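As you look at this complex, bear in mind that one protein chain is not there, while each of the others sits in place.
A and B label the chains in the order they appear, each numbered from 1.
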Amino acid sequence: MTWNLAEFASFVGGQLIGDASPVCTGANPPPQAAETDITLLDDPKRADSIVHSKAAAVVVDQEIESLERPQIVVNDPHQAFAKIVTHFRPPIDSVGEDAKPEIASSAAVHPTAVIGRGVTIGHRSLIGPGTVIMPRCKIGDDCVVHANTTLYEYTELSDRVIIHAGSVIGANGFGYRQQQGEHIPTSQLGYVAIESDVEVGAGVTIDRGTYSATRIGAGTKIDNQVQIGHNCQIGRHNLLCSQVGIAGSCTTGDYVVMAGQVGLADHVHCGDRTIIGAQAGVMDDLAGDQVYLGAPCKTQREQMQIFAVERKLPEMRRELKKLRRELEQLKGPSEGSGRRAA
Amino acid sequence: MTWNLAEFASFVGGQLIGDASPVCTGANPPPQAAETDITLLDDPKRADSIVHSKAAAVVVDQEIESLERPQIVVNDPHQAFAKIVTHFRPPIDSVGEDAKPEIASSAAVHPTAVIGRGVTIGHRSLIGPGTVIMPRCKIGDDCVVHANTTLYEYTELSDRVIIHAGSVIGANGFGYRQQQGEHIPTSQLGYVAIESDVEVGAGVTIDRGTYSATRIGAGTKIDNQVQIGHNCQIGRHNLLCSQVGIAGSCTTGDYVVMAGQVGLADHVHCGDRTIIGAQAGVMDDLAGDQVYLGAPCKTQREQMQIFAVERKLPEMRRELKKLRRELEQLKGPSEGSGRRAA
Partner (left out) sequence: MTWNLAEFASFVGGQLIGDASPVCTGANPPPQAAETDITLLDDPKRADSIVHSKAAAVVVDQEIESLERPQIVVNDPHQAFAKIVTHFRPPIDSVGEDAKPEIASSAAVHPTAVIGRGVTIGHRSLIGPGTVIMPRCKIGDDCVVHANTTLYEYTELSDRVIIHAGSVIGANGFGYRQQQGEHIPTSQLGYVAIESDVEVGAGVTIDRGTYSATRIGAGTKIDNQVQIGHNCQIGRHNLLCSQVGIAGSCTTGDYVVMAGQVGLADHVHCGDRTIIGAQAGVMDDLAGDQVYLGAPCKTQREQMQIFAVERKLPEMRRELKKLRRELEQLKGPSEGSGRRAA
């Protein structure tokens, strides 16, 4: 599985610029890449996204001189990077296979659960009836995965994670590009990582990342029927109430609270301790330590004033007409009014 | 299964007006009816809905002279039509039966999947663990139905359809009529037809039609937790983002896009290439080739102006009060003000 950079360059038919000897053990987008990972730069203008990345090497479509790191130059960086990601996480037959998982002797797996090849299940974890754990999932200690839940391949649960019935973790993200009038699915090669002490409600869906993990931070609690899109990085100790919908690539800080039916557009960031009121619609980044309401959402202070004035709107419209009439009277017939003149 | 019109009239205890000899092979509402189908007219005022229908004959509650087609006259057209529909699609024991489906040798069905009697599964299709395919479903070639999904009886998937885990296709529509204070379910005798190259996310629900098919057009992509009501006719190459809710009998053109959490009232039509922004609420038909925002939704241009002015509302209210004060001053104490006079 692990090769040096020369081998990876050859694997994707690319040209290696820089030191060929580093051995790489994974592939991740710039912010998530570890020191032995390969990463991707799909737009030369965003070369500064690499500066803060720990990645050992970068896949690019043209040499970037300012990058002080080995580069693998290819024609189609997404295709090449997808090939490398797939090398580390090979695709799994979606029908699954149920042979030889590693299950701790203190764990309890209901006989109707389906446990795929290469799955590991830690101490004292419970897997409910009808639950499907696809191949190569990793489940830590003291987890409970309730009935009829589905974990797609490579899903990772840390310790003390609870998932309620009917949830689906790790399905493909909703990403397409149009080509000759058809929507062609983009790569959905990542997985879902759920950190310790997370509780996930019933009927929740969390999509896998494009190349890497959609991540739920430790201690976060997720209510029923929440949807979390691909590549989201949810912080620690968040509370996401029922029917919240978070589009792809959103990030949240710690202790963020979203009330019921809140919606986030893609790529939005919510700072630490952001609180978002029920049914609010978030289109832009939100600074933390504040309460936001409404759609499109505003600070609580601003939105409450607007809500209050909205109820006066019919009265305001009448007053506006009255002012107009009285002003016309004041101006008198000899002057003429702007309106009559127009 | 196939009878001539005389036999159908006798079957429902109705009076046949017109040619008794045509043999009918199906029953569908006027817009979907083929040339050998029987159709239904439940309101004589809408007789023109029959003009464009290809149907061979019409079930009515009184003779309509202007109709140049055989008529079966009965007391209760809905009851009679439901009886004919049921003749063609007899009810299935909801517990299901798992005997003798026709499965292509290249298809892979997980041993824990339940495949009902009379189901057909095409070449290279994959059926995941715990998935339930109720009797008489038809699944084409190269389909993937992921784990723990349920297809109700008579569901039809064309080729290359993907359905993610936990989705439910073909449950009863939400239709009731009140009778002596109770909600009595109306007939839900139809099914769901999903055309080629459709991808359906996780936790999606699509209800069967009343008498005929709820239809998803070729190439359309549906994200997680979308709800599509009974009788909807979704066009081709639509993109329906997460948590969209479409009430019964809606129709969409081609290349329609709905962002997250959009809601459509029943019987709404969206023209080709309509784009609807997140959380918008659609109460009326939308012309195509435009972007709509807000609830109730408006064109993007109009809604953006309104959103901008909404943020000025507190300022506008203050200005209105100031204008009133200044106008009263101008009018002077001798004139008196409208308010004092009132």
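Here, a contact is a pair of C-beta atoms (placed from the backbone, for glycine too) under 8 Å apart; a residue touches a chain by one contact, two chains touch by 3 or more.
Since the model is a prediction, treat every value here as computed from it, not as a measurement.
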- Touching the absent chain in the whole complex: find that residue among A:Gly130, A:Gly170 or A:Gly209. A:Gly130
- By the document's definition of touch, the residue of A:Ala20, A:Ala34 or A:Ala108 touching the omitted chain is A:Ala108
- Hidden-chain contact residue, picked from the options B:Asn4, B:Thr36 or B:Asn172: B:Asn172
- Query: Of the residues B:Thr220, B:Gln261 or B:Thr274, which one touches the chain left out of the display?
  - Reply: B:Gln261
- Message: To test your reading of the contact rule: which positions on subunit B touch the chain that is missing from view?
- Response: 93-96, 98, 112, 114, 130, 132, 134, 148-150, 152, 166-168, 171-172, 174, 176, 181-183, 185, 203, 205, 207, 225, 227, 229, 243, 245, 247, 261, 263, 265, 279, 281, 283, 295-296, 298, 302, 305-306, 309-310, 312-313, 316, 319-320, 322-323, 326-327, 330
- Query: If you put the missing chain back, which residues of subunit A would it touch?
  - Reply: 108-110, 112, 126-130, 144, 146-148, 164-166, 197, 199, 201-203, 219, 221, 223-225, 237, 239, 241-243, 260-261, 278-279, 295, 307, 310-311, 313-314, 316-317, 320, 323-324, 327, 330-331, 338
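Going forward, only the chains that are shown with their structure count from here on.
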- Query: Using the average of all C-alpha atoms in each chain as its centre, how far is it in Å between subunit A and subunit B?
  - Reply: 30
